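Shown here: the complex without one of its protein chains, the others still in place.
Let's look at chain A:
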Amino acid sequence: MSQALTSGLKIGREMDPDLAMLTGEGAQQRVKQAEPDAGSIVPLWRQVSSRPAESPPDYYRLPLLKEPVWIWSVPAYFYLGGVAGGCAVLAAALPGKRRFDALASWCRLLACAGVTVGPALLTWDLGKMTRFLNMLRVFRPSSPMSVGSWSLAGTGMLATLSLLLGKKAPSSVRYGTAFGGVMVAGYTGVLLGNTANPLWLEKRRLLPPLFIASAIASTAGALELRPLNQHEEKVVQRFGMVGKVGEAAAMVAMERRTPTNKEAVYGVEKGRGGLLWNAAKVALVAGVVLDLIPAKSTARRKASGVLTTLGAICLRYALLETGKDAAREPQAVIGPQRRRMQGGG
């Protein structure tokens, strides 16, 4: 960001006032940097001419984009939708054997709960709650939110049907719910990636896998809290391990600082979003560590379930908060676009 920090020769203040809140007496002084021809070794007696460091142009550092207006209920829905999707898929994959009956009915229940409570939470966030049916006024493939609304409506009906019919549900209903569940679990990643928000846009290819993997993990996390028999426990743990490893991998990939948008990441590290993101990491890793302890114990399983659930919830709030942080930073929008222009792209 600041050339003064990267150049070998530092003259004047070494801290860029753009990077920190400076309140001291000389806080208004601009960072100076050496003229490029000063050379690497400068004799003491030679006065080095310097010029103020030019910060990249923007408009009084005011935000260029609007922040997302979504409130707490939206990340909460992201979590519930993920659980519903994972449960719908697992319910469809479970064989109709008696020892899996309890797990299958739990899955149907959670799937139905997720896709009915979830839309209620989404409606709570709407500015005009009374108009929530307008979501189903048109179908617009270019809008992931429209695709998601229809998936949610369809899955809601199928999941309710599945729950009512229970074991007798025809395979078309089971597979239909599973398909809808996958859509509900994954479209949210596409929804965030398909925005002008510098952080989400940057990670548009990573967000859907992150949401799907986290949906698997949070499904397992929720099911691990239930009483499970030996076979069910194995299924849930194996399914969950795939999700947790996938979630961890996606989070690592998200964190890799691509040089295309270091400004967005910089803004994110300081804020509440960064804190939530780190909490999600810690909870996820702790859950995995508990899973890997070979001793058999219900308490351990439940603790792992709690940690995984906490991690998944923190992750979703972290994504919203970091998105807000990134939208506040004008250079996060300008920087990458400017570099793309210079690169001729």
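As a working rule, contacts are C-beta pairs under 8 Å (C-beta built on N, C-alpha and C of every residue); 3 or more make two chains touch, one makes a residue touch a chain; residues count from 1.
One rule holds in what follows: contacts and distances are computed from a predicted model.
According to UniProt, the chain absent from the figure is "Cytoplasmic formate dehydrogenase, iron-sulfur cluster-binding subunit", selected among "Amino acid ABC transporter permease", "Aspartate carbamoyltransferase", "ATPase" or "Cytoplasmic formate dehydrogenase, iron-sulfur cluster-binding subunit". Residue-wise, the contact with the chain that is not shown comes from A:Leu207, picked out of A:Ala84, A:Cys112, A:Leu207 or A:Val306. The chain omitted from view is touched by exactly one of A:Ser146, A:Thr160 or A:Thr260, namely A:Ser146. Considering the complete assembly, chain A touches the hidden chain via residues 56-60, 62-70, 85-86, 89-90, 92-95, 125-128, 131-132, 134-135, 137-138, 140, 142-146, 148-149, 178, 182-183, 185-187, 189-191, 193-197, 200-201, 204-209, 211-213, 215-216, 231, 234-236, 238-239, 242-243, 246, 323, 327, 330, 333-334, 337-338, 340-341.
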